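Left out: one protein chain. Kept in place: all the others.
Right after this comes subunit A.
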Amino acid sequence: MAAVAQHSKFSKIAWPVLAWVVALIFFFPIFWMVLTSFKTDADAVKPENLIVFQPTLENYLNMTENYDYWRFAINSVITSVFATIFTLVVGVPAAYAMAFNPSRHTKDVLMWMLSTKMLPAAAVLYPMTFLTKNFLGIFDTHFLIILVLSLINLPIVIWMLFTYFKEIPKEIIEAGQMDGVSTWGEIKDILIPLAWGGVASTALLCFIFCWNEAYWTVRLTTTDAATLSKLIEGNRAPEGLFFGRLSAVSTAAVGPIIVLGWFCQKQLVQGLTFGAVK
């Protein structure tokens, strides 16, 4: 209370105004991209049409024709969805075992898993290309991208699930064990319903990371499994001739993810700091 009383009248008005100005500045590039996406390519670079212009949906309607958008978008959806599912299928049992039956080594195993995340991707670029192209023949397949996306997100997913599962009282799980419920039954009927929120937000965050991944999805694909990251990187339009259509395809690529992101801000903190900031 005392703290509130201390704020002067000036700061009561200036403070929120400043906060709003900062927020609008940060959001401006996104707003500008969305706005430009409704301009024709010609209008997009005319100073007189900066704010006032004839809005058009032409850029969105021509996305398929201009960029083959849906092919890339479908690849992004397929790889991100299946990578998320696969990561959870592998990650939930592992996190369950670590949270409820920890051994002496659990801590070390978790730390080691995290350390794999810190390996710079570029260091293993050529071996990955060599293995997948010459040896396994899975270069530029959905299978490969799903596998790689799963592997780079597995440590974070296990970590997040582990912190959620640890919150659940051990007695509940043990009671299930007494009653002779199978491990699968425990996970399916007791654990998942109890930790539903945690599992869902972990999945959401994993999906977002998969969708935005920009190194392996670009370097390990050519056409068949190319995702939206590859599409945008391949169409950077150096001369600014296509600002309108480029904005439309960019908006379509990031819009849904930004909205999903709004719903998992809190989990993001946990997921990215590995539970070290609460």
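Throughout what follows, a contact is a pair of C-beta atoms (placed from the backbone, for glycine too) under 8 Å apart; a residue touches a chain by one contact, two chains touch by 3 or more; residues count from 1.
Convention: contacts and distances are computed from a predicted model.
A.B. asks: Among "AhpC/TSA family protein", "Cytochrome bd-I ubiquinol oxidase subunit 1", "Aminoglycoside phosphotransferase domain-containing protein" or "Sugar ABC transporter permease", find the name that the UniProt record gives to the complex chain excluded from display.
C.D. replies: Looking only at the record, the undisplayed chain corresponds to "Sugar ABC transporter permease".
A.B. asks: Going by the contact rule already stated, which one of A:167, A:189 or A:233 would touch the omitted chain in the full complex?
C.D. replies: In the complete complex, the chain left out is touched by residue A:233.
A.B. asks: Considering the whole complex, which of A:52, A:178 or A:277 touches the chain not shown?
C.D. replies: A:277
A.B. asks: Would you indicate which residue among A:47, A:169 or A:193 is in contact with the undisplayed chain?
C.D. replies: Looking across A:47, A:169 or A:193, the contact with the absent chain belongs to A:47.
A.B. asks: Please give every residue of subunit A in contact with the chain that is not shown.
C.D. replies: Against the left-out chain, subunit A lists 2-3, 6-7, 15-16, 18-20, 22-24, 26-27, 29-30, 32-33, 36, 45, 47, 50, 90-91, 93-94, 96-98, 100-103, 107, 109-111, 113-116, 118-131, 150-151, 154-155, 158, 183, 208, 211-212, 214-215, 218, 228-229, 232-233, 235-240, 243, 246-247, 250, 253-254, 257-258, 260-262, 265-266, 268-269, 272-278.
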